[in-house]
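Partial view: only certain chains, each at its native spot in the assembly.
Chain lettering (A, B and C) follows the sequence in which the chains are written, and residue indices restart at 1 in each chain.
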Amino acid sequence: MNLHLSATAPGKALVPHYIPAGNECELFELAWKRKLPLLLKGPTGCGKTRFVSHMAARLGLPLSTVSCHDDLAAADLTGRYLLKGGDTVWVDGPLTRAVRNGGVCYLDEVVEARKDVAVVLHPLTDDRRILPLERTGETLEAPAEFMLVVSYNPGYQNILKALKPSTKQRFVAIEFDFLPKEQEIAIVSAESGLEERHVAPLVNLAQRLRAMKGHDLEEGVSTRLLVYCASLIESGLTPREAISAAMIEPLTDDPDVRLALREVAGAIIP
Amino acid sequence: MNLHLSATAPGKALVPHYIPAGNECELFELAWKRKLPLLLKGPTGCGKTRFVSHMAARLGLPLSTVSCHDDLAAADLTGRYLLKGGDTVWVDGPLTRAVRNGGVCYLDEVVEARKDVAVVLHPLTDDRRILPLERTGETLEAPAEFMLVVSYNPGYQNILKALKPSTKQRFVAIEFDFLPKEQEIAIVSAESGLEERHVAPLVNLAQRLRAMKGHDLEEGVSTRLLVYCASLIESGLTPREAISAAMIEPLTDDPDVRLALREVAGAIIP
Amino acid sequence: MNLHLSATAPGKALVPHYIPAGNECELFELAWKRKLPLLLKGPTGCGKTRFVSHMAARLGLPLSTVSCHDDLAAADLTGRYLLKGGDTVWVDGPLTRAVRNGGVCYLDEVVEARKDVAVVLHPLTDDRRILPLERTGETLEAPAEFMLVVSYNPGYQNILKALKPSTKQRFVAIEFDFLPKEQEIAIVSAESGLEERHVAPLVNLAQRLRAMKGHDLEEGVSTRLLVYCASLIESGLTPREAISAAMIEPLTDDPDVRLALREVAGAIIP
């Protein structure tokens, strides 16, 4: 299943551009209606965050995005006591706010978070749909307007950071991948302002580099870097300079790999 | 021993639906009468939480559920001093509240909690049935109305996270497993609204996938995912799409395993 | 040396029932008179805690029991500064209270505690018998009425958690073990209300299971589980069901071991 970053404005103002590649919009909407939590899987920079923004806007829901990281703990999501005027006052975290007010709460790269986060999600992702706040003694019931979306990149093989089956099996899941060639050319051209005929060889190059993933490269070139590269060319940099700055240097620090990438680039875009 | 998720309303209002598969209800009630703590063992999503909700409601007891996690410490259960108006004020945790007021305290996935939690449970699970609060200097005696229930999934082989024998030997224990085929079909149909004849092949598929546990899959398909899948089909998604989103993608990130699961699914539900 | 859990009330009211199996009561009393600290060693659920309760009551001494765990630090025993009305106020821990007021301080499973606990005990367990409170600048001298008792289960082979020789050599030590057969039958019958002739085969089974310790089982069946099992039978459960819930499921999660235990049980109690 793919996704499109659309440069043409949709009918509804303020909805981030997005053209569905498969049934992902239908699936999101069904999950929303049936109150099922959603899991998005896919590589770096393929548009998962944009997709969530698009769907939240389309369904008219407020969106709260949390970038997860190694030190993100349950309390960062649920809330904390803070000192105010000598008292401890409870302050809701982003997840608690979303449960109280309704809307989409999106936990980006959820596998990065500390283990206690995953388990805090459990009572929200079964038929109870509750968020117990042990520290305040409250138990919040998620309203019909609340939806939980999480994502991660299965490309990183880190056994310390996998979701437990007891967590994964609480989500409906969608696999994302890079766009097919013609669609990616259209997106990159629209986002950067560079003509499609100049974008096409860059996308060719990106596909070559993505095929090297797992061998010399840890990760393939994202659509985002393609947009960077095209933007720099559109602003006047030579393709050679732009490819070096946006498609080679961000991918590797290894002199040998860098040389190999330059040769690949030189063969495609002399 | 199995358990049923019943879709037909029982005689008593507000009691979560549950049809016993074995003697688990009788055993829970006897443990309650003899003031013995109870341990539930079983795989992800087989209905342990629902069973506890059912029994607590049936016995007319308040229920306090705590999802345990890596950072859950004894103080999260017993209580803490918080600053209020410049003073430190003691605030009871969920376990202390349950001991003070009576009722069932259910610690879900107790092996995930920090080690000090297990040991805090010791004086509550021998003939003393006391909860010493070292920080306040109190020693609470559990009333006859208090019952401690804990659960974990023995399927995860994590030696760092096993309960110590000195803890385990303080509990009467029940083993849970997935439902027999006919019962599971009835439950999934009732919960999702999908006709039984369309649910039957999904349950067949689930049983095939559960047999792969330990080989290609870390954990078999839960009844919960079956309900998700049936719900999506009932809402209009094709079986192929629903199975992908609810029974394949949540189980694996491995391209080869995913392909194998699709073949299994294709053979059963063309 | 063994110990008995006596169901018959002793001469003195409020003294927990206990019938000595060896010289342990005499040794406790001598250690008390000579102001020597005492170390109790033995398996899970063999009655160490009950013995200390019995002796403290018999000698007319208040008893303070602390269940040690991974996060128990010296300050949990000695005390802490807490905020009260804007000031920091010192609050004694259970060990400090016992030293100030006299009485038995019992540290259960002392090897579980953090390392600083063991060393806090040093000045209390040599001829100085003092407790220096570095944080307050006080040095308390233990009164004649103070006695320190600690316990641990040597069956767990955890080199990270052994007592250092410099700590162990500060204690007089007693080894505990399970009761001889006839005594255990009497105790279990008295505690559960089940007739001795029905208890006898359960004790036979327990002795078979204890012999498997170190092979298939990490720890043998405790007297406590025998009491649980007999209680369930006395309440109406079949022996087969009661043995499963109280003598097999709490001992193992391994399907093969569970099957073996059931066969052993079936051979003894058909």
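Criterion: a contact is a pair of C-beta atoms (placed from the backbone, for glycine too) under 8 Å apart; a residue touches a chain by one contact, two chains touch by 3 or more.
Keep in mind the model is a prediction, meaning the values are calculated, not measured.
A.B. asks: How many copies of this one chain make up the entire complex, given that 3 are placed?
C.D. replies: Whole-complex copy count, per this file: 6.
The definition used in the following text is that only the chains that are shown with their structure count from here on.
A.B. asks: Examine which chains touch each other and state the graph shape they make (line, ring, star, complete, other).
C.D. replies: line
A.B. asks: Is the contact between copies chain B and chain C built from the same residues on both sides or from different ones, judged by whether over half of the numbers are shared?
C.D. replies: different
A.B. asks: Please work out the Cα centroid separation of chain B and chain C, and write it as a whole number of Å.
C.D. replies: That gives a centre separation of 31 Å.
A.B. asks: Could you please state the distance in Å, as a whole number, between where the Cα atoms of chain A are centred and where those of chain C are centred?
C.D. replies: It comes to 53 Å between the two C-alpha centres.
A.B. asks: Can you list every residue of chain C that touches 2 or more other chains, as numbers and ranges?
C.D. replies: Answer for chain C, listing residues that touch two or more other chains: there are none.
A.B. asks: What residues of chain C sit close enough to touch chain B in their complex?
C.D. replies: Per the touch definition, chain C meets chain B at residues 44-45, 49, 65-72, 76, 82-86, 93-94, 97, 108-109, 112, 153, 156, 218-219, 221-222, 224-225, 228, 231-232, 235-237, 241, 245-246, 249-251, 253.
A.B. asks: Name, in rising order, each residue of chain A that touches chain B in their complex.
C.D. replies: Those residues of chain A that touch chain B are 23, 26-27, 30-31, 33-34, 36, 39, 41, 73-74, 81, 83, 86-88, 114-116, 118-120, 122-123, 126, 128, 132, 134, 137, 154, 164-166, 168-175.
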